[in-house]
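The structure follows.
Every protein chain except one is present and positioned as in the full complex.
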Amino acid sequence: MITLYRKLKIPDPEAVTARNTLKDYSLRRLDKMEEFSIDADDDVLKSAVSYLYNPNEHFYLVNTGNGTRGNEKAFDVNYDARIRVETEEDPMTITVLNVLRGRYGHGSKIRNVRRKVVWGVVFQEGETDIYGKADEMARTLFANPVFQRYEVSV
Amino acid sequence: MPVEIIKEIHDLRIHGLDDLLDEDRLNLLYRTLERHPTLPEVVLFGIESGEHCGYVSSKRALREFLIQPGLTEGPNVKQGVGEDAGIIYFDTIDGENHYLVLAHESHNHPSAVNPYQGAATGIGGIIRDVFCMGGKLIAVLDPLRFGSPYGNKRRETRFIANGVAAGIGGYANPYGVPNLGGDIVFDKCYNENPLVNVVALGIATESDIIHSKCPAERRGPYKMILVGKPTDNSGYLGATFASVELDVAKENLGAVQVAEPFLKEVLSEAGRDVMEMLKEEGYNLSRDIGYKDLGGGGLFCGSSEVGKGISGIAVDFDQVHTSMPNLATEEIGAGETQERYIWVVPESVVDDVLRIYNEVWDLPGIYEGARASVIGEVTEDGKYVVKYRGETVIDVPLDFVVEGISYDREFKPPKRNFREPNIREPENLGRDLLRMLRNPNLACKEAIFTTYDTTVQANTIIAPGEADAGLLRVKGSRKGIAGSTDGNPFYGRINPYVGGASAVAEAARNVAAIGATPQAITDCLNYGSPDNPSVMWQLREGVRGIADASRGIGLKGTDSHLPIVSGNVSLYNQSFNRQTIKSDPIFPSPTIFCAGIIDDYSKAVTLQLKHPGDRIYLVGERFDELGGSEYYRTIHRRVGANVPEVRFEYERAMIYAIIDAINNGNANAVHDISNGGFLTTAAEMAMGGRARGKYGMEIDLQQMKEDLPNHKKLFSESSGFVVEVPQGQASYFEKIMSGYGINPAYVGDVIGKPRLVAYSNSTALDLSLDDMKSAWTSGLPRALR
Partner (left out) sequence: MYKVAVIQFPGSNREYELVHDTFSSVGMHAELFRWNRKDTDTLRSFDAYALPGGFSYQDRVRAGVVAAKDKLMKILAEEAEKGKPILGICNGCQILAEAGLVPQIYDNEVSMGLAPNAGKQNGQTVRTGFISDWYNMKSTARKGRSFANYLVEEGEIFPVPIAHAEGRFRMSDEVLREMEVNGQIIFTYCDQEGNVSEEYPVNPNGSTKSIAGVSNKRGNVVAIMPHPEAANQLFQIPLDISEAKQEAWGNYDKMEGPGPTRRIFESVRAYLEEMK
């Protein structure tokens, strides 16, 4: 089981739009990245990772049991809060599983792939209600209450 | 920091730019300027004299075969080649002339590196080419070529194919332009070099048309305004991508641009408002305004080419809005940030233009850093001058730099040995046909085109898949706009001249098969590396074939040839193959787009069989021409030698006769014969383009009078049409055909049973519609999984 983080090399346009939509919160910073949890046999993990990121487009970071590798610097940011959002029956993960199992031939060696969109937030200096505000942003924008789950960590 | 001076090639190497310019061109620049050039000047000249902007290797052939003989002009052509898109006459609606704007481009190398973004930015670019001529976008088409989905590069090929399809839809769908058609070919010659060609169509009235040039007659000072996305260094040197083989290019990762259809959509709305404002202010767009999109070669190419042959241009790079700090001059100039345009407008309207973009459409509010900025002006000194950070960093004669150069490349036909194979009569025709239908080259392409929006704008009459060409309506006109792309690389491989000629013939037949008259064509010439003399020979032969076909098929109703109004060249499509230790070019792969017009769109027909009892006619004699055929390739793994010739007189007669017959009401369904031959055509008509067909067909092989064994009659790819004619219309149909000297063969009937049956003395074939549909609709999904 490993975790793969990936984010765009260029400023993420979704994060830019989201920050604009949240202008009442006066966020100092809002980033977006994706977190993939890959449950697979060790010998196919590398193949799965290479399918999921394109060095032309993404920075990546892989977190195995024994440490990390990748573009560490790109992910080295101190956020006030992180909001993780997962979509039920995410078709992207369904497609990834089909490709890794079928086209790549890994079959049952790939047990599961889950994806979460992670929003990293930095509030204005002196913001006291970090958890409350992050939760509110998650509820009103980042996650649809019917088919998406979210969790806030500060 | 003072600007860097380049004295010799070594200086370029330090910057990793030695692919950009060779010693000869550097010396040419030095002699022309009478001093050592600056680094930005070198980058500018390198890009302008490269393949993408300069057509350095192909210019001679294009001039010799197409331009000088006048094939790029015509009685219906308002604007031939020379600008971002071609313009032909469409119809007069409410007293105003309306025109079709056509553009055709490629984005091959970037799609190999990042399939989604490469394809998406390809679509973005072609849309811009039409929009900046004043055309309102009405359709896109996508001729695509991918590697083998079953070979040793299956993973890469499937990754690329899926990514490209996603990128095309990912851009065109949000932008809001429907896909009208396309074609896909798979072969291992494209394993390392996929081809992503794109076509865009637009509509413009006389007063909408705007040129991508600085106006020649100017009454007062003119300014240059840059609008759109803030400049960054993405795609920096992307244009040079086109001038090197892919392995070299891949090392320069980071060069693929990122697409933003949403921003383009907003820019289009704002751009249209600017055009309306200018019209209201009394300006004639065509005469008084310049508008150009920034594509290959970025700001350097865009801001200099507008002045070509007309004026000088002075630009201040400090005024260029950017999203990254501390960009170097050459990054600002050669970066290929998407979604940017430049306007060349009279000083008096500058404030209005800025207001429309920055306030009314609130560009900075919708997209961080996006805006309209005044970056330069038109001068009278014939120079291209760029200032940055207080210094003059570029000061060159404009015409010299944009004229580029052209190479006289050596060309020589290669020694090839193609032979016809010795093949026995098939034991099981039905099994062979099913195998062929399952092959992704013949299989139904709906798995891809149902991911492209085909109903946006609500003007689609015939959508992809339903017939050989798509058809669009234009409100207020009875006429319909038809379009189709084609190009068979398997013919090109054996005979590059036929590769070019047959591409034109097929695209024209596709348009005729729905009842529309071909009006103009555009081309994209995809070949290997021009340093290779046999590749140059292929290119020249291909262009010669296109030229002959243009004359041979002609513009119906006139004495004119069929004009070629826009085009693109993509070279260096070859990569070093580690296994064969050779650098193999792709097969000669010209793709052709044909635009057609039907006078009354209510008369168009599709290819699905309509009524049991109707007659089936075969138009177009079958010859022993299975070279490069689907049958040889899929069933026997052979290439063959006898490619289907293009018999120009005959081809023209068939096309014109079919158009007349359809518009006369003599045909219920028509399908052209190409890959897979007559039997595949017949099968597709029974299945229907979307596999919704209910009726079958019975074919009497003895009515196909050619002296050929059955499998050659059924699978020869000699050109032609298969037509469903109601009993009551048969004599009218035959009369129209004979008026053109054509003798169609009445070879069968539409039957109520859902089966495809062919017999001579005994039953040769008896397949159920369900079995055929099952093979045909599963072929592509299986190849892409």
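When the chains are written out, they are named A and B in that same order, and each has its own residue count from 1.
As a convention for this text, contacts are C-beta pairs under 8 Å (C-beta built on N, C-alpha and C of every residue); 3 or more make two chains touch, one makes a residue touch a chain.
This is a predicted model, so every value here is computed, not measured.
Here the missing chain is touched by one residue of B:A103, B:I160, B:M224 or B:V266, and it is B:V266.
Annotation: of B:R478, B:R551 or B:K753, B:R478 touches the absent chain (contact as defined above). The chain not shown here is touched by just one of B:R63, B:R692 or B:K705, and that residue is B:R692. The residue touching the chain not shown here, chosen from A:S50, A:Q124 or A:N144, is A:N144.
Residue-wise, the contact with the chain that is not shown comes from B:S602, picked out of B:N326, B:Q579, B:S602 or B:S762. Panel shows chain A; residues 13-14, 17-18, 21, 87-91, 94-95, 140-142, 144-148 of it touch the chain omitted from the view. Panel shows chain B; residues 166, 169, 173-176, 260-262, 265-266, 362, 365-366, 450-458, 460-463, 466, 473, 475, 478, 600-603, 605-606, 608, 610, 665, 688-690, 692-693 of it touch the chain omitted from the view.
Going forward, only the chains that are shown with their structure count from here on.
By the touch rule above, chain B contacts chain A in their complex via residues 113-114, 117, 154-155, 158-159, 232, 234, 253-254, 256, 258, 260, 323, 365, 367-368, 785. For chain A in complex with chain B, the touching residues are 9-11, 13, 16, 20, 51, 54-57, 98-99, 102-104.
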